[in-house]
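All protein chains but one are shown in place.
Chain nomenclature is as follows: A and B, assigned in order of appearance, with residue numbering initiated at 1 for each chain independently.
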Amino acid sequence: MTISKKKMIEMYTTMYRIRQFESKLQEFFAASKIPGFVHLYLGEEAVAAGACAALNKEDYITSTHRGHGHLIAKGGDLKLMMAEIFGKSTGYCKGKGGSMHIADVDLGILGANGIVGGGGPIATGAGMAIQYRGEDRVAVCFFGDGASNQGTTQEALNLASAWELPVVFVNENNGYGISCPISKSMAITDIADRAAGYDMPGVIVDGNDVTAVYEAITAAVARARKGEGPSLVECKTYRWRGHFEGDACTYREKDEVDEWIKKDPIPRCAQKMLDEGILTEKELDALHAKIDTELQEAITFAEESPLPEPADLFEDVYA
Amino acid sequence: MAQKTYMQALNDALREEMERDPNVLIIGEDVGQFGGCFGVTKGLFDQFGEKRVRDTPITESAIVGAATGAAAAGLRPVCELMFVDFIGVSMDQLFNQAAKMRYMFGGKTTIPMVLRAPQGAGIGAAAQHSQSLESWFMHIPGLKVAMPATPEDAYGLLLTAIRDDNPVVFLEHKVLYGVEGEVPDNAGAIPFGQAKICREGTDVTIVALSKMVYSALEAAETLAAKGINAEVIDPRTVSPLDMDTIIESVKKTHSLVVAHEAVKTGGAGAEIAAQVAEEIIDYLDTPIMRVGAPFTPVPFSPPLEEAFIPGAEDIVAAVEQIRS
Partner (left out) sequence: MLLPAGSRFSLKHNILSILMTTVGIIANPISGKDIRRLVAHGSVFDNQEKVRIVRRIMMGLSSLGVQRVMFMPDYYAIVPRAQKGIHSNIELISAPMCADNSQDDSTKAARLMAEAGVGCIFVLGGDGTSRAVTKGNATIPILPISTGTNNVFPFMIEATIAGLAGGLIASGQVSPEQGCFRPTCLEILNEDGSVRDIALVDAAVHTDTYIGSKAIWSLDQVSQIFLTRCRPDTIGLSAIGGQLHTISPRELQGLHLTLGTVGTTFTAPIAPGLIEPATVTEEARMKVGDTIFIKESPCVIALDGEREVEVRRGEHVSVRLSAQGPLVVDVSQVMATAQQDKLFMH
């Protein structure tokens, strides 16, 4: 499989965009500029970027409570995302959803999800619709190691496999369900092992290597498009921050975090592009500057946008 | 004008909508060749094939969730739970996902799905196969809840449910499946949120849900013999709930009894009673009474189950009590 220069730059751009977006949110949360709470995707950028780079606009994804990365990677608009997280009426969900419920059905994003394991059956349903209409689309279900223990996930894996639906289950194994390490939450360590029980391919890739994720998801997507059914791709990764901002992270050692920060997928990809002459230092700087400007515009948009009116409460309960 | 069973009316509605709209499909346990556990989908597999009448594994979360996802992707799935009691294992997909997606997403999606499920006691199916759970569903913003009592309403409300762009919980009373009734040849979709005045009266309003509509009509006859002229109202959908019709009736009768088969505590009757009290308490000449099942699980043995299920005599007693 060849990864074009264009694709490498696209994936890097996505990762950097997520990194900057999440870093800003970290600041804003600390400064009490955003309501509610946020689950940051810092450190896991290669999974969303690599996976979504293998998708087309009309493909579906279901996301998680840690969903900003998936949404950005699937093409989510930073302005609308930022405004939503600020609780503004101009946001993706008019301030009704917030961080955990951003969706853009036009981009195939069937929503971030506040329920761990909530997305599996929905992605399976999207897969069912694709198969029913004979469309050339796939549905990707992002889910975490914690979600892999939920019955909904197991039911979704089973149904997708029994019906050979075009669904790709992308597991982000970051080692912890909030504070609980996988050693305490499951008798196995590799979620990919569970694929065998559903007669689907289960593979493990380095979730901090965007090229590895891209290759695996591309292969899984190709399989799904050919009507060969679902796959499970486990991406081993790590979240740099706590489960949510404000989590003191007393359950893991600093050394462990430091080790993973050394495996940062972003400089790894940048170095590769510089080595291969895909981009020069100057071009990389320009790319960064462009994203930073874009992000600043999103922040300004969010800050200057109006808050919803109390009467808006009653809109959109029913169609 | 044709005589049809409640089940045939449901089956006709499914067939007609599937013929009309290729986006309508049915999924559920044993809904295919087998025709559904109670027979509601009989013949549809033969007519529409496996693609549109699809048997699922025993996997209620995935059934409800797949219907939700497929609806978000543009289909109009009708999923069947074999018994409403099984909603317990799939509730998240219904109340956190299907019901809330539109609102959470700022109105940018529709979830046009129907969840059909039989409920109710009376066939000796005991505690996990006999409950009436409409109050669970009406408590959730984003869901619509229909519970037809007659074949005509079963037909018309199911057409509406399938055409509705919101998730609809469609509760069929399993004891009513064999009940026959008239379905006019020109019967059509019945709008949600329009109560039906089943019997006009002047002395007391009896609001009854689902199978209790028959008990209420029977009670009304008994009361009539005693000189009490009862008005019987079937809301037909509890979400949306047509309070206007109920309130207008109570303004006329100055007296209200609400009857349902669900456990009385925290039931739909409590909601109706509370709204009437909030809106027009000055019109009431009597206390409001609720008739419902006792606060126990549904028992198995026939004499116990009989004692559990409220009936016409309970309604009569309630009316007599408030008027005494």
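Methods note: contacts are C-beta pairs under 8 Å (C-beta built on N, C-alpha and C of every residue); 3 or more make two chains touch, one makes a residue touch a chain.
Predicted model, so just to flag it, every value in this text is computed and none were measured.
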Inset, instruction - Report, in label order, the displayed chains that the undisplayed chain touches. - result: A
Inset, instruction - Based on the whole complex, identify which of A:204, A:266, A:279 or A:295 touches the chain you can't see. - result: A:204
Inset, instruction - Give the residue, chosen from A:77, A:135 or A:190, that touches the chain omitted from the document. - result: A:190
Inset, instruction - Consider the whole complex, including the chain that is not shown, and state which of A:33, A:133 or A:272 touches that chain. - result: A:272
Inset, instruction - Can you list, in ascending order, the chain A residues touching the missing chain? - result: 1-3, 188-190, 192-193, 195-196, 201-206, 209, 211-212, 214-216, 219-220, 223, 231, 233-234, 236, 259, 272, 275-277
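Note that in this section only the chains that are shown with their structure count from here on.
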Legend entry - Intercentroid distance (Cα basis), chain B paired with chain A, Å: 40
Inset, instruction - Within their complex, state which residues of chain A touch chain B. - result: 60, 62, 91-97, 101, 103-106, 110-111, 113-115, 118, 120-130, 132-133, 139, 151-152, 155-156, 158-159, 162, 315-319
Inset, instruction - Could you pull out which chain B residues touch chain A in their complex? - result: 25, 27, 51, 56-57, 59, 61-62, 64-75, 77, 89, 92-93, 96-97, 101-110, 112, 141-142, 144, 164-166
